[in-house]
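Single-structure report; data block below.
A single protein chain has been omitted from the complex, and every remaining protein chain is retained in its original position.
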Amino acid sequence: MIPILVLHGPNLNLLGKREPDIYGHLSLDEINQRLIELGNSIGLKVECKQSNYEGELIDVLQRAGQSAKGVVFNPAGYTHTSVALRDTIAALDIPVIEVHLSNTQAREEFRNRSLIAPVCVGTISGFGWYSYALALHALVNIFGQQAS
Amino acid sequence: MIPILVLHGPNLNLLGKREPDIYGHLSLDEINQRLIELGNSIGLKVECKQSNYEGELIDVLQRAGQSAKGVVFNPAGYTHTSVALRDTIAALDIPVIEVHLSNTQAREEFRNRSLIAPVCVGTISGFGWYSYALALHALVNIFGQQAS
Amino acid sequence: MIPILVLHGPNLNLLGKREPDIYGHLSLDEINQRLIELGNSIGLKVECKQSNYEGELIDVLQRAGQSAKGVVFNPAGYTHTSVALRDTIAALDIPVIEVHLSNTQAREEFRNRSLIAPVCVGTISGFGWYSYALALHALVNIFGQQAS
Amino acid sequence: MIPILVLHGPNLNLLGKREPDIYGHLSLDEINQRLIELGNSIGLKVECKQSNYEGELIDVLQRAGQSAKGVVFNPAGYTHTSVALRDTIAALDIPVIEVHLSNTQAREEFRNRSLIAPVCVGTISGFGWYSYALALHALVNIFGQQAS
Amino acid sequence: MIPILVLHGPNLNLLGKREPDIYGHLSLDEINQRLIELGNSIGLKVECKQSNYEGELIDVLQRAGQSAKGVVFNPAGYTHTSVALRDTIAALDIPVIEVHLSNTQAREEFRNRSLIAPVCVGTISGFGWYSYALALHALVNIFGQQAS
Amino acid sequence: MIPILVLHGPNLNLLGKREPDIYGHLSLDEINQRLIELGNSIGLKVECKQSNYEGELIDVLQRAGQSAKGVVFNPAGYTHTSVALRDTIAALDIPVIEVHLSNTQAREEFRNRSLIAPVCVGTISGFGWYSYALALHALVNIFGQQAS
Amino acid sequence: MIPILVLHGPNLNLLGKREPDIYGHLSLDEINQRLIELGNSIGLKVECKQSNYEGELIDVLQRAGQSAKGVVFNPAGYTHTSVALRDTIAALDIPVIEVHLSNTQAREEFRNRSLIAPVCVGTISGFGWYSYALALHALVNIFGQQAS
Amino acid sequence: MIPILVLHGPNLNLLGKREPDIYGHLSLDEINQRLIELGNSIGLKVECKQSNYEGELIDVLQRAGQSAKGVVFNPAGYTHTSVALRDTIAALDIPVIEVHLSNTQAREEFRNRSLIAPVCVGTISGFGWYSYALALHALVNIFGQQAS
Amino acid sequence: MIPILVLHGPNLNLLGKREPDIYGHLSLDEINQRLIELGNSIGLKVECKQSNYEGELIDVLQRAGQSAKGVVFNPAGYTHTSVALRDTIAALDIPVIEVHLSNTQAREEFRNRSLIAPVCVGTISGFGWYSYALALHALVNIFGQQAS
Amino acid sequence: MIPILVLHGPNLNLLGKREPDIYGHLSLDEINQRLIELGNSIGLKVECKQSNYEGELIDVLQRAGQSAKGVVFNPAGYTHTSVALRDTIAALDIPVIEVHLSNTQAREEFRNRSLIAPVCVGTISGFGWYSYALALHALVNIFGQQAS
Amino acid sequence: MIPILVLHGPNLNLLGKREPDIYGHLSLDEINQRLIELGNSIGLKVECKQSNYEGELIDVLQRAGQSAKGVVFNPAGYTHTSVALRDTIAALDIPVIEVHLSNTQAREEFRNRSLIAPVCVGTISGFGWYSYALALHALVNIFGQQAS
Partner (left out) sequence: MIPILVLHGPNLNLLGKREPDIYGHLSLDEINQRLIELGNSIGLKVECKQSNYEGELIDVLQRAGQSAKGVVFNPAGYTHTSVALRDTIAALDIPVIEVHLSNTQAREEFRNRSLIAPVCVGTISGFGWYSYALALHALVNIFGQQAS
């Protein structure tokens, strides 16, 4: 089993409780549970974390560089404003995939630019919790390429 | 008594100690004391908090969504840069009022845009500590409308 | 009693008649009546005027500089386009407070910049007719500071 | 089997022949073959088309609105310039997913804005041919939600 | 009878079938029929064409320069992006009128700029199919002026 | 006969006297006479007004909201600068059509943006005095739709 | 004696009373008196007018086109915002000179662009009341050239 | 003889027929004839093609990558808007030279930026049909360098 | 007699020889002669210099700070690009007046911003050689104010 | 010995471990050790801290205002985005010097603007760890000036 | 033999000595020699000059207006910043061709705009020293047209 970090950014701890029309009815715990199970079924040992602190997200990402083989990261509100998180990811040797629940390109203009995307392998946005699931599949594909 | 959160953003713990010409001679404790007393006189139970951490401000606001009926928030330096705080407020069901001690529109251009204002009920700026006091009055007015 | 001018800019004479969902059900006369009464109760003699003419607003503001001790001004559509009104206010020695019924920062982008705000003491926006009421309270507070 | 259109935009017929470092060693035919097989295995009947003509892409998308239940679309160079394709997709009742082989956010600035993304369900970019594969999985997930 | 070309740009073949709330319930054939009849009644022999191809629209416009005396053109999605179509119209000796079904100035910001308008006689937008009808009247007026 | 206001903005009283190459040889009175006659022939009772004052234009538009069923408005130089006029029109319940004598999109860049257009039904520009005539026809068409 | 109009824009009636450090200690009446006397000595019959109304300034300028041979115009706050005044001046056949008391290029950025200057003969700014005096001299020079 | 493609973009088929003051009196056939003859004299076998279709230009360029050793390309109106053509050229292994009849930098601002130029060897503009002739000479020079 | 420097920037040595429609028929020598004579008549000893070198203009201005009491400066093409010249003038204790032959605000957009104006006393533009003459009068007025 | 704070922003704890080509082979501990030793040799008692938290950096800077006489600060990724840190430094009475390991002006455009620099004494960037060493020397120079 | 000036701007005296990968291995003297020889063979008497001084380039161009019949000018670093050189060329009656060794459109964004190009006949860039050679051919073609 390949160790993977799923990292949720600010306000994602509110999932399922508020604005379900936009973000869906699943709580963050339920999503994490699904991702852990999906991971188990495709050879990934998924660990999930969430923080509202930019600094803590940096800390967690830095440590993941030591312990995990890949990261699925939803930077949420920090997507558009954090050069610091971008620098952290640029310093990692492992693949990081940016995910978003909603289609950020269809929202306010200030959400159109991602500071994070250019240092990630790729981006998946707009599929609700399933954005994370697709990212896990994408990591498996990347690991397969690395192995070949 | 209606429970209210007064939340002070970064550097406001320095109030009264530095740059009194700009920000006034009252310390944050003195302002808080005045707001608590004013709140008592108009039916509001005011709780005051301050943090320099964007993440902690998010945490506090999320919890206020459970325990308070309204928020008076001075986002200070995060006013212009925090999409994450904006997302938090957008997720709250209670009224949030943005306040500023100084007239931010009369200062540097980068202070002219507030990411926070569009998700608040309204904004009060330029009246020193009394901006907070006016915001408490505004909340009482809003609660009165909701009751009618 | 301290003489105060409450000045309403263009289209505010339509208040209560149109778009009540946005601007409320009170007519301008009803709002003026409330403000006069509130003024009476807190030591302010409130005079109210409205005009759709930029030039007339300038005239009235210039005269207020002679006869009033403070101004509460809703520049409405001229907020974003009138350098001339800005120059008038900059030439006054008495405090002017900018008010808006709606939260202008949450509306079209061209409403985000106020040419008027930088020359006012402060701004209050988003509380319907109560924005004016808060401004009267703010003036009382300012006069109290001047007296001390 | 649910009928699905996989639509490739301009220059994608060159895949595998040129710039393999950027776009991979698979030819478009090989990718299409993989997608058809993957589709078969997850209940999708995949039809693949490619055109260098903006007008033909519009024609094909319009017809897909009659015959297919979902579209995976790589608009390639038209991503950033075609209002006409955006209008076509906006007029479709079936879900369209935007995919890109490369991470467009990490390339020239003019590739940062997608005119297509705001009218799609979501976007997947950066995973080479596997971006298409993930999009097929995403469609299956969407159909599952619709069915429930 | 004066020969006139009515030229419809991309996606207009979908009229009446999709998004009738925005674009009306008339099909393109029905609109064409109305325009031909209106033309007959005011001395214009109206020919109608539609294409989703920018290149074909250029071809048709170039040929119209030989055979028609005026053009009514709805460039639709190419309005905002086609320098090539602009160059074609600039090379024509006959009057071209730009029409739009919807009020493009009231829609997304990228629809506010028309590359086509500066080389046309004038623009009519916002009146549904009747925008075309008004353009036919306008052509009659122009021909009358030329004749006098 | 349906009452209609035709409103001319600043400097249009000079029509026919100056710059006839650009604006034509008809005086404003002659144009008004033509529009009244055309209106009579198609069931519209046309009243014409002109003012150089933004404030007076607002006054007249507000009153038209009570007495007329539609407005044809040439805001001239205020087209690009008047938020106040935009707010007036947005508050009216009757259809307003923006007209321009010249093709404003073909002139200086600051004439390319209309603050007025987004709150009108539609815009007609570039046909000289006949722009007004087309607008009257457009109003008749709108009233016909409302009646059906 | 050649008839000349000196036209003062908004807030210039306050001259001498307020902000003398910026605008000088002379009242508008004193300046006018000086300009009339200077005019007399160099063959110009100077008439002076002031208005805070954009519309009245347009009216006065239009009439000056009939009665005066040249205009010295300080558009003050309307310098940067009035397309309507620009259009009026463009329609005049007589020379108009733009003057400013202060050096507008050394002030706020929004004062850097003049909409009026491009349709004037020239601009004189920064010399206090003497800017007007220089403009009178400039007109005499222009009339001399026209005569030769 | 080295095989060379000369490719003409949209509207260039009109050459000689319209706007000869700008584009010269030579028809496209005459220009092609001259280029073929010039090519013959300097060792180039010149084939000429023209299309108004962006997609067809892409097709032709892709095929030229197989059959020709160099391309002289006048993208005309697509110069400023086509990312797709840029991508095609970037994928070619043979030198492409961008040419323009007119001096595009001296025309409208939207013609100042070329999306095509950065992926070409160089650009030649402003010399009428002789721009193509110079490009043929440039190709001969490039082939000479490659050979040495 | 008060010593004054009249300084001409790049290309002004061509005056009278080229483009007389724009810049007039007087040569630079003739203008200088007129300015010297005018200076003699109003108490100014005028010295005239010209250079095409930004560095030499800086040298001359620096020396003028020692020997002259005022400067009339036409920076010509360096108006819009020279921070170095701006710094030189900012370091001078004597008044500098910016002059231009043509109305720079009516020309290309890049000529609209002057880097020099903000550090000058004022600006005079649009009156041909008479712009210099007016500047000499302005200096006399300034010296008169300094003396009083 | 004068107490000095050396403060390292986000991701600088990774120094020496990652991207040594860009940031050098020294670990943060090794750099701190060198700075402490250098400080000792020139009369400075250097204390070093690092945090990935914007809030903690604010806390540390606020406390340094009480205990240290100067600060050397590398804000790293927060350089370009933190108004809050700017406000903290503006409120300090002691000199703060901004340092960067790399030449930020030579990197991505979003790294070109520093929100921090305008409130610092000065900036040193591009010299690797030696940027800090130079800043210590600069502080000694500043203290020497203050003492004289 | 027709006299021609080939003028090289700043830093071109370094050619062949530095950065040969970008600018080629030929020294400026060798290039000049080739151009003189080429000129001789096609009827042009080529004189070559180089200067690092903007002012000297202006001087040389002004004199060329008297003595030469055409100019080939590589403005190098002044291409993007010199209004003064643009003004010089605009004042010349002889054709000037802008050349660049490298493809400036493929380099930094600030190299994309040429202030010089709009006043030249045309531009040739990207062909190394051969850009100059092509420009000489272009001049011969222009002279041929003038003669016919």
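Every chain is named by a letter (A, B, C, D, E, F, G, H, I, J and K) in the order it is written, and numbering of its residues begins at 1.
By our rule, contacts are C-beta pairs under 8 Å (C-beta built on N, C-alpha and C of every residue); 3 or more make two chains touch, one makes a residue touch a chain.
No experiment lies behind these values; they were computed from the predicted model shown.
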Hidden partner interface residues of subunit J, rising order: 103, 105-106, 112-114, 117-127, 130-131, 133-134, 137-138, 141-142
Positions on subunit I contacted by the hidden chain, ascending: 53-56, 58-59, 62, 81-88, 90-91, 93, 115
Missing-chain contacts mapped onto subunit K: 9-11, 13-14, 18-19, 51-56, 76-81, 110-111
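Everything that follows uses one rule, which is that only the chains that are shown with their structure count from here on.
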Both-way neighbours, i.e. chains that touch subunit K and touch subunit G: I
Chain pair among E-H, E-F or H-K whose interface repeats that of C-G, sharing over half of the contact pairs by residue number: E-H
Separation of mean Cα positions, subunit G and subunit E [Å, integer]: 47
Interface hub residues of subunit A, defined as touching at least two other chains: 53-56, 81
